[in-house]
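One protein chain is absent from this view; the other protein chains keep their places.
Chain lettering (A and B) follows the sequence in which the chains are written, and residue indices restart at 1 in each chain.
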Amino acid sequence: MATAVSRHVASARRASRVVQIVAIGLALFWSLAPLYWMLATSFKTELEAARLAPTPWPHAFTSENYRGLFTGELPFLAFFLNTLITCLATAIVAVIIATPAAYALSRARFRLRGTIAYAMLVFRMLPLVVLLAPLYLLLLHAKLLDTHTGLVVGFVTFGLPFAVWMLKSFIDAVPIEIEEAARVDGYTRYQIVRKVVVPLILPGLLTTATFVFMEAWNNLIYPLTFVTTLDKQTLPAALVLTFTGQFKTDWGGMMAAATLTTLPLMIAFFAVQRSMVRGLTSGAVAGA
Amino acid sequence: MTSGRPARPARDAERVPWIDAMVLPSAAVLAIVVGYPVVYTLVLSAQDYNLLGTTPERFVGAGNYRKLLDDTTFWLSLSNTAIYTFGSVAIAALLGLALALLTENVGGKRGRAVRALLLTPWAVPFVVVAFLFRYMYLQNGGAINALLLAGGIIDTPISWLNVSSLALPAVMVANVWTMTPFFFLLLAAALAAIPNEVIESARVDRARGASLIFSIKLPFLRNALLVSSLLMIIANFNDFAKIWAMTQGGPGYSTTTLVVYVYRQAFENFQIGYASAIGVVWLLLLLAFAVAYLRALRMT
Partner (left out) sequence: MAKISLRGVEKRYDGALVLRDCNLEIADREFMVLVGPSGSGKTTLLRIIAGLEHVSAGDVLFDGARVNDVDVGDRDIAMVFQNYGLYPHMSVYDNMAFGLRRRKLAPSDIDARVRRTARMLDIEPLLGRRPRQLSGGQRQRVALGRAIVRDPAVFLLDEPLSNLDAHLRVQMRAEILKVHRAVTATAVYVTHDQVEALTMGDRIVVMNHGRIHQVGTPGELYDAPVDRFVASFIGTPQMGFVDCRIERDGERIALATQAARIVASDTHRHALAAIDATGVTVGIRPECVTLASENEARDADVAVRGTVQAVEMLGAEQYVHVATDAGALTARVPRSRSVKVDEAVTFVASARDVHLFDRETGRALR
C-alpha cells in the first residue's frame, strides 16, 4: 500500500518537475529569441533580411552591415559617442548632486522630509512631454540647445529624483552608530559623508549611476526635441530619424545598429545586476 | 542581535545648517528645471498659443479644457492609455510572478544563469525594442508571421501593426516583453526574503503546491507587487519611445496614447496651449489614481 502511494507521489513530483523545466524553457525562449533574431538579422545581407520567408539563421553570413555603419553616409560613430558621452556625464553629475540630498533625507529630521519623498513620486507622474516646451525655451535662452550640456541638463533633471530615492535606501542600510563614532572622533558631517559613508555605499553609488545611465540612454523625447543637428544626435533619436526612405527596408543594417545600441546597456546592466536588486527591494518591499 | 531595547526615537529635529547645504543643490536644480516649467505649463494651458506664431497667444481661460471634452481623439487616447498601461502592467506582473515562482528553487550556478538570461529583455533600449518588434511584426518577412504560419495557427500573414484592432495589442506585447523582467526581479527577491521558518511550518501543516503559493507566499509578496505596479503604471504613462518608434500612434489613432497625442499637438500642430491643458488633465488623473491606490494599499 505504502509503495503504491509513494510511487504515485514520486511520479507526480516527476511530472511537476517536467512541467517546470518545460515552462522555464518556454520562458527562456520568449526572453531570448527576439534578441537572437536581432543578432542573426544583423549578419544577413539586405536581401536575405527582407525575404518573404525569413531564414532562421544567416545563410549568407556577412559583416557588411556593421562595416556599413561606420563607413556609410550616416555618422553612426558620432551618434554612438554622443550618446555615450551624454549618458556618462549624466550618471556622474546626477550621483554627485543626489548623494548629499539622499544623505540628508536619510539621516536628518526636518518637517519637509516626508513631503519631499512624496514629491519625488509625484515628479514621475508629470507629463514630461508638456514640460518640454518651457524646458526648450529655458535651454534656448541659456544657449544650450543642440549641445551636449543642454541634453545632460535635461537628462539629469529627469533622473535626479529616482537617484535620490535609490541612494537613500542604500544610505539607510549604513548603521548610524558608525557615523556617531565618527562624530565622537570629531569629524564634521561633510567629512563623515566623504570618508565613512561614501566608501560604504560604493556598490550603491555604482548601481544608481548605472540606473541613471540606462534611463538616459533610453530617452528618446529629449534628444528629439533639443537637438536639431543630426551629427549631434543620440542613438535613439538618430535611429528613428534616419529610418526613412532608402533605409526603410535595410533591416540588416537597422539590426546591426540596434545591436550596437544595445551593447553598452547590456554590459552596464549585468555589471551591477546583483546590487540593483538590493537597491530596488529595500525601497519597494519596505514601501517606497 | 541587540538587547530588548525599544527602537530608538528619531534624531533631534533641529535646523542644522549642513542639512540645508546638502539638500539645496538638488532642490535648486529641481525647482528651476521642473518647478518653472510646471508653473509655465499651467499658465500655457489657459492660453491659445500657437508656437508658429501666426496668431498671437491669447488668454482663453478654461477654453482648452472645454475643447477637450468634445475632442473624441482625446478620449480615444485616454482609453488607449488605460488599456495599454493597466493591461501591460497586469500581464507583466502576472508573468513576472509566474517566473519568480518557477525559478524559485532552481539554485546554484544554473539558477543564477537562468535568472540572468530571463532578465535580458529589460536591458534592451526601448527604441531597439520598438524596431525589433516592428521587424518581427512585418507582414512579409516578419518572424512572427513565419512562426504562426509554420505552426498552422494562421493561413495568411497578418499585418499586425497596420490593422487598427491588432496594433495596440501588438504594441502591448512588446511592452510586456520588456517589463516582465522588472517584476520578475523584484518578486524573486521578495520571495527569497520570506523567512524560512514560515515556509517550513507551512509544510509541517501539509500545505503544498497551489495552497502553499496562494495562502502563504502571496501575502508576503503583496506589498512588493503593489508598489512595483504603481511605479510601472506611472512610468508607462510616459512611454513615448516604444510607441513612437513602432507606430507613431497609428494606424489612425489606434495606438495613440496620451503622451503621443500631446507630442503631436505640441510639436506637429504646434498647439502648445492645448497640449498643456491635456498635460494638466493627465497629471490630475494620475495624482487622483495614485492617492486612491496608496490609500487602498494602506487600508488592507
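The rule we apply is simple: a residue touches a chain if its C-beta (ideal position, glycine included) is under 8 Å from a C-beta of that chain, and two chains touch if they have at least 3 such contacts.
Values in this document were obtained by computation on a predicted structure and should not be read as measured data.
Within chain A, the residues in touch with the undisplayed chain are 175, 177-178, 180-187, 196, 199-200.
As a working rule, only the chains that are shown with their structure count from here on.
Inter-chain centre distance (chain A to chain B, centres taken as mean C-alpha positions): 15 Å.
Interface of chain B with chain A (complex): residues 10-13, 15-16, 18-19, 21-23, 25-27, 29-30, 33-34, 36-38, 40-41, 44, 51, 98-99, 102-103, 106, 114, 116-128, 131-133, 135-136, 140-143, 146, 177, 181, 185-186, 189-190, 193, 209, 223-224, 227-228, 230-231, 234-235, 237-238, 240-241, 244-245, 258-259, 262-263, 266-267, 272, 275-276, 278-280, 282-283, 286-287, 290.
Only residues 16, 20, 23-24, 27-28, 30-32, 34-35, 37-38, 41, 49-54, 97-98, 100-101, 103-105, 107-111, 116, 121-135, 138, 153-154, 156-157, 160-161, 164, 188-190, 214, 217-221, 225, 235-236, 239-240, 243, 251, 254-255, 258, 261-262, 265-266, 268-270, 273, 276-277, 280-281, 284-285, 287-288 of chain A touch chain B when the two sit together in their complex.
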